[in-house]
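The structure appears below as structure tokens.
For this depiction, one protein chain was excluded, whereas all remaining protein chains were kept in their positions.
Showing subunit A:
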Amino acid sequence: MAAVLESLLREEVSVAAAVRWIARSTQSSEESPGEAAVLNSLRPLRKEFVPFLLNFLREQSSRVLPQGPPTPAKAPGASAALPGRPGGQPRGGRGARSQLFPTTEPSSTAAEAPLTRRGGRRRGPGPARERGGRAPGVPEEGVGGESLSWPGGRRLKGSGSPSIPSLTLSDPPNLSNLEEFPPVGSVPPGPAGRTKPSRRINPTPVSEERSLSKPKICFTSPPISCVPSSQPSTLDTSPWGLGLPPGCRSLREEREMLRKERSKQLQQSPTPASPTPELGTSLPSRTGSLTAEPADPARVSSPQRLELVALVYSSCIAENLVPNLFLELFFVFQLLTARRMVAAKNSDLELSQDSLESPLFQSIHDCVFFAVQVLQHQFQVLSSLDKGTLKLLAENERLLCFSPALQGRLRAAYEGSVAKVSLAMPPSAQAVSFQPETDNRANFSSDRAFHTFKKQRDVFYEVLREWEDRHEEPGWDFEKGLGSRIRAMMGQLSAACSHSHFVRLFQKQLLQMCQSPGGAGGTVLGEAPDVLSMLGADKLGRLRRLQERLVAPQSSGGPCPPPTFPGCQGFFRDFILSASSFQFNQHLMDSLSLKIRELNGLALPQHEPGDEDGESDVDWQGARRQFAVVLLSLRLLAKFLGFVAFLPYRGPEPPPTRELQDSILALRSQVPPVLDVQALLQQGLRARRAVLTVPWLVEFLSFADHIVPLLDYYRSIFTLLLHVHRSLVLSQDNEGEMCFLNKLLLLAVLGWLFQIPTFPEDLFFLEEGQVDALEVDTAASEHGLDSVPVVDQQLLYICCPYIGELRKLLASWVSGSSGRSGGFVRKITPTTTTGLGAQAPQTSQGLQAQLAQAFFHNQPPSLRRTVEFVAERIGSNCVKHIKATLVADLVRQAESLLQEQRVTQGQKGGDPAQLLEILCSQLCPHGTQALSQGREFCQRKSPGAVRALLPEETPAAVLSSAENIAVGLATEKACAWLSANITALIRREVKAAVSRTLRAQGPEPAARGERRGCSRACEHHAPLPSHLISEIKDVLSLAAGPRDPDEGVSPEHLEQLLGQMGQTLRCRQFLCPPAEQHLAKCSVELASLLVADQIPVLGPPPQHRLERGQARRLLHMLLSLWKDDFQGPVPLQLLLSPRNVGLLADTRPREWDLLLFLLRELVEKGLMGRMEIEACLGSLHEAQWPGDFSEELATLFNLFLAEPHMPEPQRRTCELVQPNRGTVLAQS
């Protein structure tokens, strides 16, 4: 490969030709014969060029900010050889990557910091064979002879060009590990005059996600920082004694190391003297030795050579020959902001400037020059970055110095940019609201299921709240804290229907909490710079570490973070894991798949022809927002679907032996995919909706286990995605092509996916596999979503927070170089989560439907949305209206029929089930009216709604067509539902009414009696019933005793009390039936006490009794209350209960006249019938009384019987009683 580069440098081959050669296997006629000859000779190496170039650049830049502090003691080791692999050579990371340099490997492993190999993931076809474990069905494309490629490359040395030891001897450069990607700002000047390399291994947060996949090893490596030079000349002089182990350590080991490392660094961090790399960043450049070396364009060593390489590199980037655009940009930014460079040995510098023998970057000047060159080519991408990044770039003094022109363009781009990226505030958890339509009893199989789910909902939120409160506490563990409670709850979900209810709740809550970027952690892009702006960027490192400790899964992990569940997503992930419920997972997958299909198929805004008018601009905002909401929801759902679907297969390591792998493959290839993502992807591409489909698909695939890429099904998806990636050439902007930012989003997410370890690494640099099979017929739809500018920077950064690393890098440069704060003032605009637009049902068919479609075709899409919306709503309202009118009427009929039934059949009624059948058979036929009424409703309501929502200026014909279509659609929707469901609905409602009625006629019928309200003039100032009952209770307790000698009631108080009772009973505002019942009962008891003269009256000792006149007055008051004011029944028969009559036995002399008076009044006022009183008196005889008392009672009885019809209150009944007769208290 070096040969190619050499040819280029010697200008034997033009850059354009070389790039064409790399990008396409076939020869182009544009090439000159000479070029063709050169290139043909190198043909077998074609595919290796890009990986070579990338590695070459990383390696060349390795002396930038070289030799770091004694970082990470990653035990060097060849221990990484995987078991079961023949040949067990030490391998890094995915192992075989490092074998790209088989001959030099061993020595470098032993002698040098194995850091380089640590992530030894080198892309290239070679390893494929090495690993040897591909599915039999998968052709090992391009493998032939590949493993010889490096030796072959070395052969070049001999052939003509002088040896290039720096290349051939190099350890695979810039291989690295995602975890170890240096955080932003780790490119700082080292303290104490030593420049600091950025290659320290940064202990990035060990997120739990990693347990789900292998260590994230990144083949094209994080640039500079992790890439030590493998040249012995430089390396040997380095203080880097410690090496790093190859990447394929066991995860636990690795995590352990990281933890140790982190704690080590934390210990160091407070001491400025100890130059931990991060601290380096955080140290403001106070001393000259800390400042970056100034870069001078005049001191660039070989501008032509650098220009040429920059051009080749840029062309590769432009052609999407590199896997990850933003990773390359990050690398270039690192070069731009490099602070220092270790001096190379003089001998190096003496070498020819034209070949590859001399280092490409000999000084900081070279680096910056190269970076600026590349950036010039990447201006288009740069100008699409967010405004903050643009500002930092435009203000970068090196850039100004090296290319004032580029700086000018960037400044202009910055000034013209509206791409302010703001992140939403983290939303506080909001619960999913209870919706009777889906959540009430009718949706459950049994009362028990309903109540179980009721409890579960509460447990779920209890768990969620506890998680919110505690998950940031150190030492708190999800499983320990909540696991058993979750499992107990899941255990109760026995019925399948309950599972689906719970899953619905779970999924809704997931969408609600995690859809917004804030819900996804909040730290991604917004937080760090905001904090920076307050504290200065130099605190970044410390803050970051602090944050690492505080916030569990760190969301930003360099430019290629592994898939994580930031923020609240962690809760849902842990919930799934802790629940470990097979049923739950299955229901969840079903539900997620359904929702993904639904959202993926959602009709989103099509290209609007009349984009210019302001009207569509307003629409446009809404449409974009809707797209963003749908896209983010899809990504979230797909991520969880991927997580759950691949969960059973996920392990930290790929299968150890090929045999095992093959048997697993044979098994797995039988299993149908959880969601037919291949079909969805193909559909998406065909419909030109890649911008919607690909981002969620990437999320889904990012959780794939190691076997997945080996399955034909998924491998073809990966190939297809590669093809898509390659086709997204940013510089092409043809008519009908995908919009720039849409492309950028896809490039970013795909680039990210390609860095995930499970992504089949041999795929990327392959020839165009089976592209034919993938050729998608995109002609089918000319205007898909892809050509609509639906993506803006905001969405891009939300979906790809790692792009924000670019800005952090620049910001840390600013803080490091000039000491001023590199933050941005960011406005945080809270965004509200908007519900997804309801999708109009696809119900119309036939010619009319086609006509309607045609009608919409040339109308603005907002018209269609409006009509569909109106139809959907009116249709739904129509059903509700029918329920409230027709069905409610039928229910009322049912109730009155039921009453009749009960009258005719007596209180027993009949068997309720039978009753229901009779009622339904009578009433259900009326359901047919629903359709005509429904039609009428839609006819009446729809046009007005359409008219109100469409612009005033809509032409009359368009308007009336729109109205008619809306009527038609609404009617169709409503009638379809009604005709299918009306009978069941009537049945259900009637059944509910029947059981209600039956229950109502059970206990306490009185309470349900019709009650009068208070008069209109009432101001509700009457005493409260509770107060009255309380007062009366006091009187009763005084009467019942025991009481203190000074306790008693005044007659006035009693009178007042009865007066108040009258007021309360007449007001009724605050009176509830039980209170009235108790008042009634208390009033009867009061009356009994009055009759028996048992109320202790306050006053001078001899008195203590009510005057008879007072007593009568009070009884009169009670009588009138009973007669006029009580609306419920008054238990007057209690007046003649043995207990109350027995009270009379206490009094001496016994006076019966009040009782007789009361009885007569009761009869006279019609409060009690004579017969009733006689019956009561009769039954009194049955009680055991003292003899004399029985006699008196008998006399009273006779007296009452004797003079019934002529009420003569004057009569002295007391005369009848013999006063001297003693009484003995009733004894049982």
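To be clear about the criterion, a contact is a pair of C-beta atoms (placed from the backbone, for glycine too) under 8 Å apart; a residue touches a chain by one contact, two chains touch by 3 or more; residues count from 1.
By our rule, contacts and distances are computed from a predicted model.
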| request: Write down which listed name, "CDAN1-interacting nuclease 1", "Ubiquitin-like modifier-activating enzyme ATG7", "glutathione transferase" or "AP-2 complex subunit alpha", is the UniProt protein name of the chain that is not shown. | output: "CDAN1-interacting nuclease 1"
| message | So one chain is hidden, and I want to know which residue out of A:P436, A:P955 or A:G1166 touches that hidden chain in the complete assembly. | response | A:P436
| said: Given that one chain is not shown, which residue among A:R411, A:R485 or A:K1081 touches it? | reply: A:K1081
| Absent-chain contact - pick from A:N981, A:Q1069 or A:T1147 | A:Q1069
| query | Hey, which of A:A405, A:L594 or A:A1040 is the one touching the hidden chain? | reply | A:A1040
| query | In the full complex, which residues of subunit A touch the absent chain? | reply | 428, 430-431, 433-434, 436, 439-442, 450-451, 453-454, 457-458, 460-462, 465, 1020, 1024-1026, 1029-1030, 1033-1034, 1036-1038, 1040-1042, 1044, 1069-1070, 1072, 1074-1075, 1077-1078, 1081-1082, 1131, 1134, 1137-1140, 1142, 1183-1184, 1225-1228
